[in-house]
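A single protein chain has been omitted; all remaining protein chains appear in their positions.
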Amino acid sequence: MTRRLAWLALGLVVIGALVYGVTDRSTATAHERAQKLGQTIMCPACSGESVADSQAPVAVFIRHQIADMVAKGESDEQIRDSLTAAYGDRIILNPPKSGVAGLVWVLPVAVLVAALAGLVVVFRRWRTPLDAHVTPDDVDAVERARRAEGS
Amino acid sequence: MNVSASLGTLAVALGFASSAVGVITLAMGLRTRQARMLKAGRAYAGMALAAAFLAFVVMERALLAHDFSLRYVANNGSRATPTIYTFASLWGALEGSIILWSLVLTIYTVAVCVRFRERVTDPLVAWATLTMLGVSTFFFALMLGPANPFRVISGLVPADGNGPNPLLQDHPLMAIHPPFLYLGYVGFTVPFAFCVAALVTGRVGEGWLAITRRWTLLAWGFLTVGIVLGAWWSYEVLGWGGFWAWDPVENASFLPWLTGTAYIHSVMVQERRGMLRVWNLSLLLATFSLTILGTFLTRSGVLDSVHSFTQSSIGVWLLSFFGLVVAVSLGLIAWRGDRLRAPGRIDSPLSREGAFLANNVLFAGFAFVVLLGTVFPLVYEALKGDQITVGRPYFDRMTLPIAIALLFIMAVAPVLPWRKASAELLRHRLLWPAWAGAAAIVLAVLAGARGLAPLLAFGLAGFAAGSACRQLVLAARAARRNGASIFGALVGRANGGMVVHLGVIVIAVAFTAATSFSHSNEFRLTEGQTAHIGGHSITYLDTVTKKTARETKITARVKVDGGQVFGPALNQFPNATQTIGTPSVDVGLRRDVYLTFVEAPKTPHGSALIGVVVEPLVSWLWAGGLLMAIGTLLALVPGRRRIPTAPVSEQPVPDRTLTPA
Partner (left out) sequence: MKRPAVWVTAGIAVVIALLVVVLATRKPATDRLVKSPLVGKDAPAISTTTIDGSSRYALADQQGKWVLVNFFATWCVPCQREHSELVQFANAHAATNDAAVVSVVFSDEVSNVVSYFKQRGGGWPVVRDDNGAIATAWGVARVPESYLVAPNGLVVIKITGGVTDDFLEQQIARLESAK
């Protein structure tokens, strides 16, 4: 009983802390928005670094452009579009979600689902069918044995 | 005649010849069942080692003596480079790194011959040695062909060399990161060789994999340290404040680590229950194949990376070897696979077997995601002609749920018994670890952490740490009961494993903190001006320029928190098209203050652009790596001997040494 209480208390503490910790959300400043966008744009002169991380001259330039466009009030979509117009699709660090490229998002989930399904099938096949039935004779035999032991 | 070149080429040729002849001798010995020939294999392995060592010595001497008549030395050495980097420049570029690979491989081959010398006439050992010599032949052949390190400069010998890539001269970690990585990669050749041997001879059910388990663990340990060192080097040198970018080359080293980790866990199921034999063999074969694929991706130039070596025809050779390895592996599994299926079954998903199975599914999934993300741009471009990028945000998002699930399993699995567990048992055993997890979440919230994913990660990390500590405490009590020292509680596979888990947990906490709660900004400061960020203050003092023959270095002097002065710099090398930044880091126990010099002042005493990142808990990453290394060493020490009457399905290894014909 005390153990159940302990687990219950534990659950309450965890949920309380999580609720407190998750709901405290401040709105993003312009700088933070530009920063977040910058982390999804690749620096075209580097090997996979984002413009937010790279110190290459072109990365500094693109960061300025993003900051300017954010200040002008353009949306994330518009900013991405104007950059891809000049640099091509490869500048967005995330592969597009539609078309053939969308496969890279879909395949891992599909494989995971398939793996889980496979596990379920395999476990079901491993479960030995219960073909033992308890008869009244078995019960008597057990009772006799227990009495014999007790005496 | 160039002495170094001739001697070096002779050494490589000798290595190639002895490996090749060794392969042929062992093959003939196996065919004709002649013990003498099988014993001769050891001699050939020894000769190959001597040859590789000679090549290594010749090249190092040439580098340290600045013998620029060798093309490799002219390209990678220079008089102005400090000695330690000159020594390390052996593995700083393609051809020299193959020398290192061959040396490590021949050392492992000889070690295998020595360890199994009692059974040298056993066909299984012979096949394993044959396989290792075969791989050796390939790498020596690379040095005779596309990656010849001993080519001579045609024409005038230059007075000075180009020096190593500037990024490789920045930090002493460059000297140790590749050797550890190679000790790991090449180490996986040993279990691969024994897998091939076991499959070819059909003798898979005899616990041979258990015997080579220590070798696999050792290679895995080296690879772990190599990867952590690589992340540390990346952090200290590359200047973006991060340590893991899911760069193709980082992924290439991570893939064999993932499959290797899966193997380390699932092999325990094989030992206890005799199951998953085909799966374990496949994991080891895949691990070795991935090291070859990784080598190909790193050196062939098909992917853009900071590690890209210059293009050469080595790509074709490596890709062909990869194809050969995969073909041999798949062929062997197809041939013998059905014979290996064990009749056992896993009774309940809620058991340690079930947890290891889940662990393997997750690690395999993890490897799949990383591999997919790395090669997808190549496949897409081949199909559609357009270029897309799969970058860090993709990997972060896809691997986060897997990492969270793994933390959860790491917490629950150590308390699970074999065969079957009840919810009651779990409730009893997991109570204290669960409170540790709750405490971790509360502490994190109090420390200012916000956000569901990080808090969940911290909580599960605490949970898992509690579980690991519980196991260690129980082991300590058992050791004391049996009269052994407390140290006995730490050695052995299970306990060493718990220490490794603790290392992983420390890394997970550090990773979460550093990536979720860092503050970064750039400040344009005039001399003497101070900026504030993340609870710290930085004051720009001035800029100092130093011109040497090697480089022009412009350093900004920045005072952090009114105390120590740090010097992030911009280096201009005469042959590079861009200036290369050198960050400067104020390392602390709770946080690092990471400074970069973004833009130098345009006028004397003008304003400079200083980048600052305040990252919490970064030094815990390196501490976690150290903990993992210590845990691996503890796990390698033989623990308490298993009670003879405990049920295992590992049969004693029969002695099949050949009787003389």
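Chains here go by letter, A and B, matching the order in which they are written, and residues are numbered from 1 within each.
As a convention for this text, a contact is a pair of C-beta atoms (placed from the backbone, for glycine too) under 8 Å apart; a residue touches a chain by one contact, two chains touch by 3 or more.
Just so you know, these numbers come straight off a predicted model, no measurement behind them.
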Contacts of the hidden chain among displayed chains: A, B
Of B:Leu90, B:Val278 or B:Val491, the one touching the omitted chain in the full complex: B:Val278
Options B:Gly46, B:Gly205 or B:Gly301, residue touching the unrepresented chain: B:Gly301
Among B:Ala175, B:Leu319, B:Ala342 or B:Ile404, residue touching the chain not depicted: B:Leu319
Missing-chain contacts mapped onto chain A: 44-45, 56-58, 60-62, 64-65, 68, 83-88
Residues belonging to chain B that touch the chain removed from view: 278, 296, 300-304, 308, 310-311, 315-316, 319, 322-323, 326-327, 330-331, 333-334, 337-338, 375, 378-379, 381-382, 387, 572, 575, 577-579, 602
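Keep in mind that, in the parts below, only the chains that are shown with their structure count from here on.
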Contact footprint of chain A on chain B as seen in their complex: 239-242, 245-248, 304-306, 308, 345-347, 349, 357-358, 361, 364-365, 368-369, 372-373, 376-377, 380, 383-384, 386-394, 398, 427-428, 431, 434-435, 437-438, 441-442, 444-445, 449-452, 455-456, 459, 520-521, 578, 581, 596, 598-599, 611
Chain B partner contacts - residues on chain A that touch it in the complex: 3, 6-7, 10, 13-14, 17-18, 20-22, 24-25, 31, 35, 39-40, 42, 45, 47-50, 52-57, 60, 88-96, 100-101, 103-105, 107-108, 111-112, 115-116, 119, 123, 126, 128
